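Okay, structure first, notes after.
Removed from the display is one protein chain of the complex; every other protein chain stays in position.
Note that the chains take the letters A and B in the order they are written out, and that residue 1 is the start of every chain.
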Amino acid sequence: MELFLVALALLVLTASFLAAASLVPQVPSIRLCVHIAGPAGIILACALGMAGLFHGSWGAVVPWQAPWGLPLGGGALALDGLSRCFLLPVFGLGAVCAFSGAASLFHHDIGHNIAAHWFFYTLLVLALALVLTARDSVFFLISWELMSLSPFFLIEFDDHEASVREASWVYLVAAHLGAVVLLGFFALAWHMGGSSSALFAGLSLSPAMGSALFVLALVGFGAKAGLAPMHIWLPEAHPAAPSHVSALLSGAMINAGLYGIFRTYTLLDIQGGTPAWWGWCLLLLGLGSALTGIIKASGQSNLKRLLAYSSVENMGIMLMGLGTGLIGMQTGHMGIATLGFAACLIHMINHAAFKGLLFLCAGEILHAVQTVRLDLLGGLQQRMPLLGAAFAVGAAAIICLPPLNGFAGEFVLALGLATGVTLPQMEIQLGLLAALTGLALVSGLAAATFAKAYGIAFLGEPRTRLAANPHLPTAYNLVPLAFPAAACLGLGLAAPQLFALVAQALPLPQEVLAPHTAPLRASLHTVVLVGLAGMGIVALLVLWRRHLLRGAYSQKNSTWGCGFQKGTARIQYTDASFTDPQTEVFSRLMGVQVQSSMDKGYFPAHASYSIEAPDRLRLRLYAPLFDAVRRLCDACKIIQSGRIHLYILYMLATLVALLLWGFAA
Amino acid sequence: MMPTALPFWCSFALALCAAPLLPGIINRVKAKFAGRQGKPVLQLYYDLAKLLRKGAVISTSTTWVFAAGPVLSLATVFVALPLLPLGGFASPFAFQGDFLLAAYVLGLGRFFLILAALDTGSAFEGMGASREAAYAALAEPALFLCFLTLAGLGADEHIALHLSLSTMFTGTPSLAWLEARPEVLLLPLVLFLLLLVENCRIPIDDPNTHLELTMIHEVMVLDHSGPDLAFIHYAAALKLWFFSALLAGIVVPAIFSNPWVQLAVNSAAIAAVAVLVGVTESIMARVRLPRIAQLLGGAGALAALALMLTLIR
Partner (left out) sequence: MATVLQIAIILLLLGNFAMLTANRLEPRIRLVSFQGALLAALLLLVPQQGANLMHNLLLAGAIVLIKVIGFPLLLHRTLHKVGLASHSAVRGSGHKYAVISGMCCLIFALWLETRLPFAQEIYPPLFFPAALATLFSGLIMVVGRMRALGQVLGYLVAENGIFLLSMPLMMESSTWFELSLLLDVFVAVFVMGIAINYISETFESIDVGRFCSLRD
């Protein structure tokens, strides 16, 4: 706990230094100082925080009370297993993204107030750490608000572009609509518990009241987590934000929403047991998010939008884990509960590693080629082999291929769902197995999507001149990528240890867990062994292939072109053509819009074809909704005519009305 | 189920040695149907030996991914194969949920083969890669439904490893249908269809066509030559063995007391599956590409039906 507090203090210190630096004129000496001191402070604080997380037992709750009070509440903090789990990505990615951001901003900063940027970055990391440890409603809400506001300024880094400004507005509105619901949630909890910290001590409630709180939490936190149908801010905000910010937002911040839902569940003690529909609701919402996310992702041609939708998918998978856990608890099947909860946490930690890596890679592509549109890329693997390898590792990890880390989470979740086969009630069996089938579809589509993302962006021939001559990343740009890439491989090989760590954080007594964790650890050990054996076989085959080719006549030549040896790079498959078979099946869900113009006649002169998949939910549901609100507000403006005597009339009318009301009562 | 490791490893060795026979058998059956003499049954062995001795032409567009495709596709099948109960004997690696590992490991090989195809920058190979990715995604739920049905058939918490391939594919369904559970008869049907999809046979894909526009798997490997092509051919043969072994595992009952008889019967069943594939290829035409998705959806629906009916018992 002490180390953790020191880390927080260091973050506060860094933030105040940066705040001061952002207010003075930006002379070169100050800029240099900020460039070095800002990220260094953040990295140091994150390292300290990380050390703090592994200091002390994960099974115990370590409380700490700030000696000063806050208005309406107290500064109560506590570290327990759940908080530690969710803090891992915050500190890990916080440091890596700061490193990467420092490397890229150092060369590319033109006219930005860098100190302000790092100030809000520090604030975000600090607020995240506070949100995940706060044990008081008011304190939690203040931290939450800080956490929601600082990304607005981070996303708006390139605020001279209209699309960026719009994206950050979408983010701000979504964040605050969620916050309004959370305000209601905490107010209700305060009302029920009697004090601002009562919720965090556990509330005993009637099923109706508990369900009301649960729904409020689900909507409020779900908006932050980017669950469908509240995900629309994600695909807007991520492409607009600088990549190191996207990585942190996607890998660490949206987890806060999941944390909220998870924490709420552990705190609500419902008389007569948790209602059955909670778990099903989470499972269904998770599956829906996963399917929506991946189907939308497969239709995107902007790499960062694709990654953003993939975050929606992965949050869905995590929520499915949580839902499975709840169902297991409710039906009294502790094995399923253990697997479900563990899957949620394992996948959360793994997701931070591979999604952080992929966003940082996307950022490097953006620096190198000035675009992340897949149909303008190609051939980058040959030109930037290390960046390509990092992206390949991330892509293989995110589609849950063994021996990388993504597999562990999905394996545990799928095993939990499959255990449903042994349950006596048919409805529960069918529900769990249907969810597993959905998960299989999601993972298959994810494989196709990331084969597209990596294959079109990095492989083949460059489609544009920019892609053919990219601005190569320096070693400083590539070193930060090594950390999450190593985490992808390392966490995959340390899956049993990761599971053991996470198991201590589960909301279940250890004696209940023990009989279920041992066999799973054994299974994961076998998975790791098989993975290692596979790597050995690959190594042997590579050596054999090299040996075979050394003795034989080999040559380099251009790709076989069906007789046309002078093909252009434009005849390659593009992202849209790659997705075409899926588009045919999922056209309704994908919402793909095709615009094509072709000249009729024997000698076509000009033809164009473009395909995009805008978010239909945003266009069809939210846009009309906000339009209606705006029209309503416009209609209200009628009373604001600007004539002073009319305003006096209003006052008079109000006075008379008040008098009437007062005397009539 | 025999707890003997020796027959299992013998079956594994047999799989490694005899897998290239299966395409030979298929081709022979097709030739007989067409009234031709046909290639020798051992043709693939000759091809492999020749390819391994030859050099390779490697496209200048490619990177290490191009070389990784064949290597990984072979290595993953090597890893996935011993997870199966080969020859009717439980795998020594069996654990709860090994079906997930097997499916994902095969997915890894497929992923890199797709990437290797995209690496060449050829429009044809992109075409094959795109189709392979889409149809594999659609086949996955059906495969999982099959596994779950088999798990549900012997579902009992008290059986250790009830969620393992070694319990699912050791002959339970071959007798279960006689005990008034005919829905399990759907499983061989679905698995056979999945075998055709995963191994790119008619009516899904035609391995012998010379029209690149209509192919799936063969068009992905147009640019591979020499040892790379040998790896791919051998991996494809092993994968065919893998799926045939799945089918054999559910139709051959585990009733033989002598392990070697069990092994022989299982191997005969695998050969019979190859003959069946040959017959199917001879009497059916390739379906149009949009129909493949429907076919897979139908397979999924059948598997779901089997699962539901299994669960309510």
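Here is the rule we go by: a residue touches a chain if its C-beta (ideal position, glycine included) is under 8 Å from a C-beta of that chain, and two chains touch if they have at least 3 such contacts.
All values reported here derive from a predicted model rather than from experimental measurement.
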item: Chains in view touching the one left out; value: A, B
item: Contact partner of the left-out chain, one of B:49, B:264 or B:312; value: B:312
item: Contact with the hidden chain (one of B:39, B:54, B:181 or B:286); value: B:181
item: Residue numbers in chain A that touch the chain omitted from display; value: 426-427, 430
item: Residue ranges of chain B at the interface with the undisplayed chain; value: 177-183, 185-186, 294, 297-298, 301-302, 304-305, 308-309, 312-313
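Assume only the chains that are shown with their structure count from here on.
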item: Chain B contact footprint on chain A (complex, rising order); value: 378-379, 381-382, 385, 388, 392, 396, 399-402, 407, 410-411, 414-415, 418-419, 421-422, 426, 429-430, 433, 436-438, 440-441, 443-445, 447-448, 451-452, 454-456, 459-461, 519-520, 522-523, 526-527, 530, 533-534, 537-538, 541-542, 544-545, 548-549, 552-562, 567, 569, 571-573, 577-582, 584-585
item: In the complex, chain B residues that touch chain A; value: 52-65, 67, 70-72, 74-76, 78-79, 83, 93, 95-98, 100-101, 104-105, 107-108, 110-111, 114-115, 118-124, 126-127, 129-131, 133-141, 143-145, 148, 151-152, 155-157, 162-163, 212, 222-223, 226-228, 231, 289-290, 293, 300, 304, 307-308, 311-312
